[in-house]
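Just one protein chain is left out here, and the rest sit where they should.
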Amino acid sequence: MKDKTDILIIGGGVTGCFAARELSRYDLDITLVEKEPSLCTGTTKANTALIHAGFNADPDKLKGRLNMRGNQLYHERIQHELDVPIEWLGALVVAKEEEKLPKLEELLEKGQENGVPDLEIVKGDDIYDLEPHLADDAIAALHAPTAGIVNPFELTVALANNAAMNGADVYLEAGVEDIEDKGETKLVKTAKGDIEANIVINAAGLYADKIANMVGIDKFEITPRRGEYYLYDKQADIDVQTTVFPVPTKVSKGIVVTPTDEGNVLIGPNAEVIESVENKSTTREGLDEVLNGAQKTIPELSKRNVIKEFAGLRPAITETGDFLIEASDEVPGFINVAGIQSPGLASAPAIAEKVVGIVKEEIGGLREDPDFDPNYEGPPKFRHMSHEEQAKLVEEDKNYGQIICRCESVTKGEILEAIREPVGARTVNDIKRRVRPGSGRCQGGFCEPKVVNILSEELGIPEDEVVLESKESKLLRERTKEPLLNEEEVSDNE
Amino acid sequence: MNKQEYELVVVGGGPAGLAAAQEAYDQGVRDILILERDFELGGILQQCIHNGFGLHYFGEELTGPEYAQQFMENVRERGVDIKLDTMVLEVTPEKDVYAINSDDGMLYIDAEAVILAMGCRERTREAIDIPGTRPAGVYSAGTAQRYVNMEQWIPGEKVVILGSGDIGLIMARRMHLEGAEVEAVLEIMPFSGGLVRNIVQCLDDFDIPLRMQQTVTEIHGKDRLEAVTVAEVDDNMQPIPGTEYKIECDTLLLSVGLIPENELSKDAGVKMHDVTGGPIVNEGRETNIEGIFACGNVLHVHDLVDWVTEESLVAGKTAANYLQGGIDKREQEIEVNPGENVGYIVPQKITNDVEDRKLVDLYMRCKKPMEHVTINLYSGDKKLLDKNERRVEPGEMITFPVPEQMISDDMDSLKVDIVKEGE
């Protein structure tokens, strides 16, 4: 690991990676450290994957302003620059009772105040034109055509790689252990070594308060809020066109039903404040709440064809209920980007824009890097190609002729590409998030041994060193016959 | 694109595909191609290294690889074309087959007939909706079987197995013999879906407890599996509050059912049956799409590979007839319907007029175990045939041969029920 940098970003989620990528436009030395062996393992990993239109967030809050701006930046720039699946499916907030109508009006007004374009309230058959499989007792819906969906994994990986292409250094398994405030600079002690930074950006998500504590900042506290989800098989024949919300109540935002960029249906989340930032466990009660909630808008949903249950944690600052994005008054050169709960993914480009502004102020001006290249292209997607395109791809590289994941038609070529990118994949789950082997209905039953084998060969490590997710999550224990041979030795010694 | 023509393309080189190809060849078809996604033929039998295969078909007890090798040699001797490491991407209703491998690139095969023999896959933790964390160490039994028996890796040291079907039982013995500790085998039903022989020889022999009407209700562990919560269930398979207990383990193997793998079939426009999860077929194993056949576990999950072979020989033979001038159809299609305590019957209909046929085999599963039963075959209200069995259970397929001469032109449906003897 290098020992000096202009800017050190802590956290390899979408917030940190977006900041790294936006800062790499300038003539700066950028370093990003992530504690896990993979990007995108915290809040970014498990959320609803929405680019909210911006009608729900309070205009008085940072959230409200940044959501709208973020949505705009996705439309104007990100979708053109980065090879990331973004679809503008629109969102519907569905009211089934008369008494919910004022709330719908309120959302409309709030959205208009936030500057969300083309909002309208639709009624009767117009609702069903937008969403034919909606429960048949909908009376009105707020339609937000600028709402979208994005693949948060691919987005984060694209941002990190694009930043790396433009000179940023990304270190994985480099968890921050301590930070020493040396006045002009900060000495950041990581699991990979010490690094001295002029500016530290704290984008540590669920751990942001602990990182801030390291330099003596204790003005905020992160409360993890857990949300649980069900994901359905692509072939489940559940026809959902848009992102469907119920009208929020005071106690609950309600369960969302949305398509994903790959054509699955995702439902969730519930919201439960929990104690531990490590507790990503799903629960019977939580999952039942999710399904019951989702059935209120899309009644045909059931447990049939569910291919995955998961839970994600939101890092909320409950005191304000808002994002906290500011240079610390107490510790110069330390920027907190914390409390990035919903709509954090939608706001991410705007958050990065704001961070750039703060850095500019801190340093006193930034010089653009003339060589900055905003474009990034990820591994090809075999599954989305015509047979002609597939034929051409395999002619160029034989590895695209070897299908590793049969459910999702993922080739060896794509997996190798994911490993060989500037910020390459190192874990089974990272590969799954980037190029999808194991994301389908068999959940890796057939392809996991093959992915383990490819990782082992490419990384030059034995297969039992290959991990699922965290450093400790080894998949295999011992070579078959080893335990018997060892037993033999033990009894020989006796 | 590499364009080729074949009379018959067989998708899958496991026991079903091999037997079907062999029989089609023996019936005179010479232009046959088997497409297999693995690096060798034999399918899942190659990892089923235990004995118990072939008692019906060969009259001797073989291991999975031995059974497979017999058919592999048969197709090789006959000179059937084989492409390994080749994944079929699409079968169109017009029987164009798109497949890919590293050496040929994209293959576009214009086939006159297609036999679907892709087998099945295992149900997952997700499919049975177990809450908890998502650590390493949760495997389907088949994945673990591949690791232990073929890849030479043991996934863990302290094992709990959920599901007492034969794969679960077999893996309990394998893990034990290879030095792992098997804490328990759990079964949500009040009866095991596995053979009695396997319960004795895989569990009792090694004092591995089999706990009935229990299931895993939560998975624990941040990085690697640390424990599972187990609860007793009521007769509706719902966990009974207060009965929960924890078992510490680093590995959970799931043997919770198999699902025919029909994504290709569906894309080809083949109609599926709700209960079997496989195509709806006639007695020749032909689907609703003329010239597309299905056999083996892609059609319905079998208990014994011997039945897979028998069924695939039928499919191979009918495919050959189809290619050699067509199949004569009966004037009236006969529906085959499950009656009391019958879960499903394959074939779902009898449509062909075949000259030299003596028997039509009906394959079926009962819904619940029963002792001393009579299996009755009806045409309308008229009983045609019955046979007695000492015991039936859902885990075991029942074969019911119907003599050809009993099938008459005026029939439009057959029904089978399973009732207590003497009722």
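Which chain is which? They are A and B, in the order written, and residues in each are numbered from 1.
Here is the rule we go by: a contact is a pair of C-beta atoms (placed from the backbone, for glycine too) under 8 Å apart; a residue touches a chain by one contact, two chains touch by 3 or more.
Criterion: contacts and distances are computed from a predicted model.
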Name per UniProt, for the chain absent here [options: "Ribose import ATP-binding protein RbsA", "ABC transporter permease", "NADH-quinone oxidoreductase subunit J" or "CxxC motif-containing protein"]: "CxxC motif-containing protein"
Which displayed chains the unshown chain touches: A, B
Among B:Arg197, B:Lys246, B:Lys368 or B:Lys387, residue touching the chain not depicted: B:Arg197
Among B:Arg37, B:His50, B:Lys158 or B:Lys222, the residue in touch with the chain that has been omitted: B:His50
Full-complex contact with the absent chain, from B:Met1, B:Ile128, B:Leu177 or B:Met212: B:Leu177
Contacts of chain B with the absent chain, listed as residue ranges: 39-40, 46, 49-51, 61-66, 68-69, 149-152, 174, 177-178, 195-197, 199-201, 204-205, 371, 390-391, 393, 396
Sites on chain A contacted by the missing partner chain, in the whole complex: 480-481, 484-485, 487-488
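In this section, only the chains that are shown with their structure count from here on.
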Residue ranges of chain B in contact with chain A within the complex: 1-2, 37, 85, 87, 89-90, 98, 100-106, 108, 121-122, 124-127, 129, 131-137, 140, 142-143, 146-149, 151-157, 178-180, 217-218, 220, 222-224, 250, 263, 266
Chain B-facing residues of chain A, complex: 235, 278, 280-284, 286-287, 303, 306-310, 387-388, 390-391, 394-395, 398-399, 401-403, 406-407, 409, 441-446, 448-449, 453, 463-464, 467-484, 486-487
